[in-house]
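Notes for the one structure printed next.
One protein chain is absent from this view; the other protein chains keep their places.
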Amino acid sequence: MHDEAHPAYLRHHFVTVGQQRETASFGMWLFLLTEIMFFGGLFMAYLLYRNWYYDAFVAGSNTLSIGLGTTNTAVLILSSFTMAMGVYSAEIRNRKGLLISLSLTICLGLVFLGIKTVEYHNKYVEHHIPGADFSVEDFVHPADKRDVPLAPDMAQHAQLYFFLYFAMTGMHALHMIIGISILFILLYQAWHGAYVNGHTSTIDNFGLYWHFVDIVWIFLFPLLYLISRHPLK
Amino acid sequence: MSAPTEHEHHVVGPKVYLLILLALLVLTATTTGVAYIDMGIFNPIIALAIGCLKAVLVILFFMHIRYSSRVMMLTVGAGFFTFLVLITMTLSDYISRNWGLW
Amino acid sequence: MHISPVLWQFLVRWLTNSALFPPEASAIAPQMDAFYFFLIAISAVGMIAVIILVFGFSILYRKEKSPVATQIEGSTLLEATWTIIPLALFMICFVWGALLYFRIYDPPTNAMNIYIVGKQWMWKAEHPGGQHEIDSLHIPINRQVQLTMISQDVFHSFSIPAFRVKREVIPGRYSTVWFEATATGTYHLFCTQYCGTDHSAMIGEIVAMTPDDYQKWAAGSTSGASLAQNGERLFASLGCNSCHSGEASARGPNLAQVYGSRLQLTDGSYVTANDAYLREAILNPSTRVTAGYAPIMPTYQGQVSEEGLIDLVEYIKNLNSNYRVQQTLTASQLSTGQAGASSSGPTSAPMNYRTQETLGAGHAGPAKSGAGAPKVPGTVNQ
Partner (left out) sequence: MSTIVTLPNQQDAQLPKLSYLNSEYGIKSWLLTGDHKRIAMLYLFSITFFFFIGGAFAGLIRLELLTPLPDLVASDTYNKLFTMHGVIMIFLFLVPSVPATVGNFVIPIMVGAKDLAFPKINLLSWYLYIAGACFLVAALLNGGVDTGWTFTTPLSTHYVNTHVITAAMGVFIAGFSSIFTGLNFIVTIHRMRCPGMTWFRLPLFCWSNYAASILMVLGTPVLAITLVLVMLERTVGIGVFDPTKGGDPLLFQHLFWFYSHPAVYIMILPGMGVISEVISTFSRKRVFGYTAVAFSSVAIAVFGFFVWAHHMFIMGVSNYSALVFSLLTMLVAVPSAIKIFNWAATLYKGSLTFETPMLYAFGFMGLFTIGGLTGVFLGSLGMDIHLTETYFIVAHFHFVMVGGMLMAYLAGVHFWWPKMTGRMYPESMSQLSAVTTFIGFILTFFPQFIVGYLGMPRRYHAYPPEFQVLNVLSTAGATVLGIGYVLPMLYMPWSLKYGKIAGSNPWQATGLEWQIQSPPLTENFIDIPIMDHEAYDYDWLEHNTAHEVTAVG
């Protein structure tokens, strides 16, 4: 039995719902700032070695499937859209819309991870995983005639590219996995009627997280996949 | 008590979201397409410019910063600013190392 | 553990020898100390100001004397004062410090060069004449000495407090420092960058000698072969001469007179061929390839020790580029390249490979088998 000004979800140390919501979203944003800096270190390493070993980075980049990469980008953007729709549904207290949006977001997230797995598997098959199994063969004697053969020492540096590729996309995928796990919880709670009573902070803030993960990918995609593609002849 | 900087809560509608979605998809297609055209130094610049544009769209609309208070905008700006400090100051070392023999 | 029974002796030694400052034994040391005194003076002024303010006010305005506090907002004028005065002083420190820094790290043009290799936990010094030292370094006084240093494992730092110089010794990259000793004596050499278990045992001594003594020492402790001669042997045994033969048709550029020259790279940029570049070109040949050549050279990463690389660099350095050395040659000269062939390589003049003495006939020997396709040592480091 709570009136509008003091609903059950208003925690004891806040005065108004508005204050609580803004506080939560501000906190979330600050957390996202730490995420920017966390990925920032990796981007820094990437920029440095891309400058140093440009040829190796080009060669490494050319082994990635641009089709899969673009598809994944589109999938992730779509999932961002469905997440935004989820936030909207919660705002207008539409339970069905919320459930559908969250489910779709989960599905798209899983599709993204699935495609990522395929890409990772390809790298494994091609012996492009940095470490013991790495083979420079594809770079020293490229199958594609348009590829410039790399000297063996430069080809070795492609390992740096692949390490950064795995570190950056892996860190991103880890964020996706965490996100999807939380999405399942949110879906479960929404199924039981949560988030359509005006208390949308949790959904809002999770939305911020999900969009942030999307933004990271928006930068990873051109940096990793599109370094220097062969012009269409 | 009311928080001194409390800001009007704005609900963004599906129309805006849909529009942004379309814009993002178009930009994705563009960035992939442009990558196949050899423009030398401009390739990474354009790719990053499109990336930034997409990120800004997501931040402004999906993440509602367009409808938020100035403090939030400043906060987001501060994050990216610090990131740029890290990148530029570190690269300033690496780039200027080639200027001299030391 | 025991407290030294002759503690007072140390006290005497401390007070008589170097109580507050290490000996000033290099040209830069007095300048460093002058700057140090200046900084101390600034600090003293600042410190005294703070002490006078704090103690003065504490006495004047203690509760017994001043039971009533007068509320004061602040004063823009005062704020400006104690912003601008410290800023000005700090700017003087900055400029002075920067000048000193450039004086210490700006390499002189005609210094005597000694190579230093740091490893856990010893210093190896290699004189061009072939004198090898461990944990000690003999140098002449009144002569500019430049150290080209590299670490073969972790970060070390080469520090001579008496000379007021110090430079990090970095794995994978040459760093240099120079000094001009002014007083004979034996001084401490420390590794100041923490480098593992026996960090504090990575010490040595710098023996500064008169030029005559140094000559005697150098003559008496040479290993018989100069670095360049060792380099020549290595050059041959690695098969470098099969490509860098100096001929016009050679797969690799002619290396004579390459040291110190400005090379154009395949990407159009220019680089000065210094020690660091030569080393890099042996280990990561395709990173910066000279224009006009294909990146076919295999890497020698992991195959040549840092000392070997120094020998090679020293050898290439002396390939006919140093006329002073050429004039003082006493033995007959060994030529391998075809002098007549005009080179299309980066060095325009046709040059012969020459060495100071007729040691090691590596270049005269047949090229190694399999010279056709360079060996691909691919996964050396994996």
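Every chain is named by a letter (A, B and C) in the order it is written, and numbering of its residues begins at 1.
To be clear about the criterion, a residue touches a chain if its C-beta (ideal position, glycine included) is under 8 Å from a C-beta of that chain, and two chains touch if they have at least 3 such contacts.
Note that the structure is predicted; figures quoted are calculated from it, not measured.
Among the displayed chains, contact with the absent chain in the complete complex occurs for A, B, C. When the omitted chain is restored, the residue from A:L33, A:V136, A:L150 or A:I180 that touches it is A:L33. For the chain left out of this panel, the touching residue among C:N113, C:Q193 or C:N274 is C:Q193. Listed by residue number, the positions of chain C touching the unshown chain are 1-4, 7, 10-11, 13-14, 17-18, 20-22, 32, 35-36, 39, 42-43, 46-47, 50-51, 53-54, 57-58, 61-63, 66-75, 78-79, 82-83, 86-87, 90-91, 93-94, 96-105, 120, 153-155, 157, 159, 161-162, 164-168, 170-173, 175, 188, 190-201, 203, 284, 301-302, 381. Chain A residues in contact with the hidden partner, per the touch definition given at the top, are 12-13, 15, 19, 22-23, 26-27, 30-31, 33-42, 44-45, 48-49, 52-53, 130-131, 156-157, 159-160, 163-164, 167. For chain B, the residues touching the chain absent from view are 1-5, 71, 78-79, 82, 85-86, 89-90, 92-97, 99-100, 102.
One rule holds in what follows: only the chains that are shown with their structure count from here on.
Annotation: 45 Å between the Cα-based centres of chain A and chain C.
Inter-chain centre distance (chain A to chain B, centres taken as mean C-alpha positions): 15 Å. Shared interface positions of chain B, i.e. residues touching 2 or more other chains, are not present. In chain C, no residue reaches two or more other chains under the touch definition. Those residues of chain C lying in contact with chain A across their complex are 283-287, 295-299, 301, 376-379, 381-382. Touching chain B in their complex are the following residues of chain A: 15-16, 18-19, 21-23, 25-26, 29-30, 32-33, 36-37, 40-41, 43-44, 47-48, 51, 66, 70, 73-74, 77-78, 80-81, 83-85, 88, 91-92, 207-208, 211-212, 214-215, 218-219, 221-223, 225-232. Note for the complex: chain B touches chain A at residues 1-3, 5-7, 9, 11-14, 17-18, 20-21, 24-25, 28-29, 31-32, 35-38, 43-44, 47-48, 50-51, 54-55, 58-59, 61-63, 68-69, 71-72, 75-76, 78-80, 82-83, 86-87, 90-91, 94.
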